[in-house]
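Now for subunit A:
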Amino acid sequence: MIAIENLVVQFGGVRPIDNLTATISAPVSGLIGPNGAGKTTLLNVLSGFVSPVQGAVKVDGRDLLALRPLDRVKSGLRRSFQTEQVVEDLTVAGNLYAIADHVTGPGERIEAVEAALAFTGLRGVADTLGKALNLFQRRLVELSKCLIGKPRLVLLDEPAAGLTDEESATLRELIMRIPDEFGAQVLLIDHDVELIRSMCTQTLVLDYGKMLALGPTEEVLASPDVRRAYLGEF
Partner candidate 1 sequence: MTAQNQTLARPMASPSAIRVPREVLVIPVVMAVFTAAVALLANSFWLTAATSAVALSLSVTGLAILYGQLGLVSLCQFALVGVGGWVTLRIGHAWHPPFEVSMLSGGIVAALVGLIFGIPALRLRGLYLALVTLMLAGGFQTIIGAWGFPDGGPGFLGRADGAGRAMLSRPDLAQDSVPYFVYVSIVATIGLVISQWHKLARPGRAWALIRKGEHVAIASGVNVLTYKAWAFALSGFLAGIAGALLAGNVGQLDGRAFTAFESLNLFALAVVGGVYNWYGALIAGLLLRAVPALLTDLGIDGYVTIGIFGVALFQALATAPAGIAGQISGLIARLTRKGQKP
Partner candidate 2 sequence: MNFLPFIISGLGIGAVYALSGVGLLVLFRATGVLNFAFGAIGAVGAHVAWQLMEWDYPLALAILAAVLVSTLVSFLYGRFLAPLLSYRDTVVRAVGTLALALFLIALMGVVWGELPRRLQFPTDQMYLTLFGVRLTFTRIIALVLAIVVVGGITVLLGTTRLGLDMRALANDRDLSAILGVRITRTETAAWIITGIFAGLGGLLLADLVRLQGTFLTFLVIPAIAAAILGQLRSLWVTAFAGLGIGVAEALLTPIDWISPYRSATPFVIALIAVMILGSTAQAALKDR
């Protein structure tokens, strides 16, 4: 559970996040909003790359902002990035070991990497170099990285961007299995409203850094405010 209270992020005169208070509790939650609404900024605050000028964030009751970014990762925070960040010169396995090195104990590394590879179905390409992977495989590598070392909160930034419908469906199935199989909460940003509708039981809508709506996904997507601001309907 992510409990955000009066969060404010300020860069000069701009407030990408403007007094946000929200509690996100569903196992798989969505974060949507128009471009520039502050979605990635919120993820960056959670990761620790951006410091808020005001406010508090608690994850499962623990104060997140008091932890350094590295400590957050070590206590179970995982994320993917908007543009995939697979290291070209490492194999798929190498990319996974790169994070396993730092978030699992020495005896558990091989197991953790194997489990992630099995879950996303990348076992067959484990020895393929990053540069030889297609986009779907890269997105799967990004997802695999999030599953290593007892994840507790997985933040996904547009994980299905650029994928075909079939590939998105596969990814969707995988993400929905994460809370049960890995015990982690998932928060994902995406522009594909259908994807959000089919995966997330709860959705937070941001607009200009403020909360526009928060609640069960169907209700949120049906709300007139959301339809006006985000879906462009009048």
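Throughout what follows, a residue touches a chain if its C-beta (ideal position, glycine included) is under 8 Å from a C-beta of that chain, and two chains touch if they have at least 3 such contacts; residues count from 1.
Picked so that all candidates are chains of the complex that A comes from, given by their letters.
All values reported here derive from a predicted model rather than from experimental measurement.
Peer 1: In the complex, subunit A is touched by which of the candidates 1 or 2?
Peer 2: 1
Peer 1: Touching residues of subunit A toward candidate 1 in the complex: what are they?
Peer 2: It is residues 47-49, 69-70, 73-74, 78-79, 81, 85, 87, 89-90, 93-94, 97-99, 101-103, 109-111, 113-114, 118, 120-121, 123-124, 126-127, 134, 136-137, 140, 145, 149, 166-167, 170, 174 of subunit A that touch candidate 1.
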